[in-house]
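One chain of protein is taken out of this complex; the other chains stay put.
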Amino acid sequence: MKRLLSLALSATMVISLFTGCTKQEQAPATSTSGDSDVIKIGVFEPLTGENGGGGLQELDGIKYANKMYPEVLGKKVELVVVDNKSDKGEATTAVTRLIEKEGVVAIIGSYGSGVSIAAGDIIKNAKIPAMGASCTNPMVTQGNDFYFRACFLDPFQGEVMANYAIQQGAKTAAVIMQNGDDYSVGLGNFFINSFKKLTGNDASVVDISEFQVNDTDFNAILTNIKAKNPDVIFAPSSATTAPLIIKQARALGITCPIMGGDTWENPAVVEVAGADAEGIVLSTFFDENDPATEEAKSFVEGYKKELAGKEPIIPAVAALGYDAYILMLDAIERAGSTDGVAIRDALNATKDFEGVTGVINFTPEGDADKNIAVIKTVKGGQFVYIDSVEVK
Amino acid sequence: MTLETFLQQLANGISLGSLYSLIAIGYTMVYGILRLINFAHGDIFMMAAYFMVFGMVNFSLPWYISIIIVLIATIALGVLLERVAYKPLRDAPRMSIMISAIGASFLLENLATYLFTGVPKGFPDITFLTNSVTIAGVSLSVATIITPVVTIVCLFLVLFITNKTKIGMAMRAVSKDFETARLMGIKINRVISTTFIIGSSLAAVGAVLWGSKYPSIIPLMGVMPGLKCFIAAVLGGIGNTTGAVLGGFILGMAEIMLVTFLPALTGYRDAIAFIILIVVLLVKPTGLLGEKVTDKV
Partner (left out) sequence: MMNKIENKNNKTKRYAANILLAAVFIVVITLIDQNLIGDQYIKRVLNLSAIYAIVAVSMNLVNGFTGLFSLGQAGFMAIGAYTVAVFTVPINYRASIFYIVPQNQVLAQIHLPFFIALILGGLAAALVALLIGIPVLRLKSDYLAIATLGFSEIIRIVFTNLKTITNGALGIKSIPGVSTWVIFIVAILSIVLIALLINSTYGRAFKAIREDEIAAEAMGINLFKHKVMSFAIGAFFAGIGGGLFAALLGTVDPKQFYFTMTYNFLLMIVLGGMGSITGTIISSFIVTFGLEFLRFFDEPLAMFGYNITFFRAGFRMVIFSILLMILVLFFRKGLLGQKELSWKLISNIFKGKNSNKKSNKGGAA
């Protein structure tokens, strides 16, 4: 009897599998019948898993952009969202699905460089242009002429923070990195290199500590650092771990400035770290209180309304997601077609594009050529602008 | 290294260790009765933290009422888990029950991701717990001082229940010999439910203290503490409550001391727990305080 039941179960699984299949095919079928009036853009983000939080925020920005600019070449733009679960294996099938099953003409994403790198070769071979919003690892666009991105890179960001720390009079620094996270390790190392170069002193980085993904206790690391008394602590990390580091450092009586990267500009950091978040320093892509362009002004106004108090500030990744979408739309418009190569060439020819995060041009590698980063701090529970640092 | 730094690290170790201990008691009790690694224990702990967030942030309840609600909800979840995932498999092979435990853990994690998303939630401030004091150059939050105390109190409570009460006697009987206990007229299901009630309430207390100390609440927060606390339970001798507390303290201290004395190896910190586990299993599989179990033919 059990056997029969198990067969029945597997049969239902198989059936559900096919019904899932047919339903999915039905949906595109209706749109392909009206092929002439829909252009599909794939969105490839982690919505669950380790980076699920950031992925959702980026997606919100992209969706908002789609709401503002729902049409290109006189056709409606349809966003097809897939979840890559912050997992590379999943990412490759997800992106193949976008290209093959959904027939998207372009792809936006992903939060987290690892999954973007994994999808890179598939995107390249399929000749479908992709626009990363916030993936800052150099390897994403390296040797891939179909992958572009709207943000600056880790080496640049590391240099900016090192510059800023030194401008503020820091002579020594301690670095905390999340061992196992490409973003954190990459940014941390670029900071170390720049800091040593700028101070001309190899001993200026007094402590380099690493912690594991999912660690929550940093007391031991921070106690070591406290004993070395650095002028500044640089701790690039995810929005989940950042508040823990900040809170524990302050509880241990560490008073020096704590700095981080773009991932820190996340309402969750201030919410979780509370009063201890006051005075942290981070570099980011844009400042909602000082819109760089006209586009930025209308974005900040509109998106604030859209959020309706759901989040106290606009996450930088949402702004980048927005930029990634409008950059792609602009290129499709200029290419005048949905052909992958044409769009790529149009992207390459992008000139002084006014995005939310500044005026954007692309380097030959496909990276947004940005030489200004915004430095922010937290004051009264709000992220406030303190400086822009330009690096040549 | 200055004495101050060392004392600070010692305090760090005790505080982390006592948190591990608290959660490890739940593991060791369930294992003692059911001979089952309750893989979902870490996820029950995670859910308890979310319950606290909902109680205090979403419903703006004062902390003492929230804690009571969290206790009730967590106990309900623990008992439900036992009823749904473990009870139907009581006579099944050991492997099936373990797979069910893994499945339950997987389900709770996915459910939490689906319901609460991966964006970290801030654990509400219980002001008197998060205040910090400095004694002889050593900074401690009140939670850090209270945790070892709570752990010891909980240990004595559990020891009292298992040694001095009727249900405790039944628990010991069941853990010695399941079948005989059943024949002696002990209501096995009641005993098991009680075990899960105690284990889950400790997980809830652990979650409140953990959250006050590490206030970033995410769906996967229970995975690593879960594994490490299980290791602590094995280290102390699984099935032995005092052993679990001892194991938790040793594990917490070992992790902190690795970072203190061998800062170059901080990247290997998570490996320490597993290395301890394997060494213990090989050298003394019954753990520090465990009783010897012989195989029955």
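By written order: A and B. Residues from 1 in each chain.
As a convention for this text, a contact is a pair of C-beta atoms (placed from the backbone, for glycine too) under 8 Å apart; a residue touches a chain by one contact, two chains touch by 3 or more.
Because the structure is predicted, anything quoted here is derived from the model rather than measured.
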Residue touching the undisplayed chain, where the options are A:Val185, A:Ala227, A:Cys256 or A:Val359: A:Val185
Option touching the unshown chain, where A:Ile39, A:Ile62 or A:Val82 are the choices: A:Val82
Interface with the undisplayed chain - residues on chain A: 1-7, 9-10, 13-14, 16-18, 20-21, 23-24, 47-48, 50, 52, 56, 81-83, 85, 87-89, 92-93, 96-97, 99-101, 114, 117-118, 120-122, 126, 137-139, 142-143, 178-182, 184-186, 189, 212-213
For chain B, residues in touch with the removed chain: 35-37, 84-85, 88-89, 92, 94-96, 98-100, 102-104, 106-107, 110-111, 113-114, 117, 223, 227, 230-231, 234, 267-268, 270-271, 273-275, 277-278, 281-282, 285, 295, 297
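The rule is short, and it goes like this: only the chains that are shown with their structure count from here on.
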Distance from the mean Cα position of chain B to that of chain A, given in whole angstrom: 35
Residue ranges of chain B touching chain A (in the complex, touch as defined): 1-2, 5, 8-9, 12-13, 15-16, 110, 113-114, 117-123, 125, 132, 134, 139, 141, 210, 214-216, 218, 220-221, 223-225, 255-256, 258-260, 263, 266-267, 269-270
Touching residues on chain A, where the partner in the complex is chain B: 48-53, 55-57, 179, 207, 209-212, 214-217, 219-221, 223-224, 226-227, 239-241, 243-244, 247, 251-253, 268, 271-274
